[in-house]
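Reviewing the structure listed below.
The complex is shown incomplete by one protein chain, all other protein chains being positioned as in the whole.
Just so it is clear, A, B and C label the chains in written order, and each chain counts residues from 1 on its own.
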């Protein structure tokens, strides 16, 4: 698991998973969409509590490797301010066959999204902003229902 | 759908799917493994009947776009002689959310593998060779049970 | 009644036949009949369901009708990816 303030480079990260025993590579990327729940998004800010995001992310990856016969698995998440189109999170998995690569890639991104201490604040084109998922956080402008994110 | 004799460049192909409306990108790559069913593989040869591989591949992609709310989907398959580690097939899908990107990517690779007129001959380290999946093709050295490929 | 059919062989079928294409005269109503009549050429004992067929560059079924002058493409079990 890695957390980075710099742009994620999926091609470079993929290359680190190359292995002659691998028959399948599945990569997932979460990109900043220009809309969420009917609102036009301008940019996003990710707040990450790094020590626990790293340890919890490592746990998730270790779980995936235990559940599925993988060769390699890795995940990188951005922190800080991101523009539309930027890659917020990357997951890459290699294995002998494709079943486990798809399943493990999906497992990792699903768990990363619900378990790692990472928060995102959306800044909208109309000027307001809000923390995603935080309907009842008593914050101004946080009127989002349960977020459906990528 | 595309069939190419040249090396597949997943990073360049991925870039063609970029879209501000996309929140999820899922990419699949099939790589040439150094083993298959207990045998050490030296290299592979793909024979492709291009006209029907293209039209059937386009059908598969169109089906995926009908089944799932995608933004973009593409598939490229190699033909000719490939070495261990080379990318034999790439599938890339973008969509607003990840559910459909995973499902569509999986759908496309599954269908491409069973429907497109593409055959692979494995050349083994011990000198013999055989057409994968062709147990009863009455060819010399083709003693493979149903192949479990990436 | 015999029909003139151009048969194209692929992969293992081509290697067994020693040619990628030939025109033959066969008594055949369907693509499956062509496959059966040419067993000595493609050499396959695969169940038809494992193989595929195209007629005049369109994917077809084994019970699809063949006409005089058609080109029938015999595909051994595919293995893309």
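Keep in mind that, in the parts below, a residue touches a chain if its C-beta (ideal position, glycine included) is under 8 Å from a C-beta of that chain, and two chains touch if they have at least 3 such contacts.
Treat the numbers as computed from the prediction; the structure is a model and nothing was measured.
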Left-out chain, listing which of the shown chains it touches: A
Sites on chain A contacted by the missing partner chain, in the whole complex: 30, 46-47, 49, 51-53, 56, 77, 88-89, 109, 112-121, 131-139, 142, 147, 149-150
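Simple rule for what comes next: only the chains that are shown with their structure count from here on.
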Central chain (by mean CA position): B
Separation of mean Cα positions, chain B and chain A [Å, integer]: 26
Centre-to-centre distance between chain C and chain B (centres being mean Cα positions), rounded to whole Å: 25
Separation of mean Cα positions, chain C and chain A [Å, integer]: 50
Junction residues of chain A, two or more chains touched: none
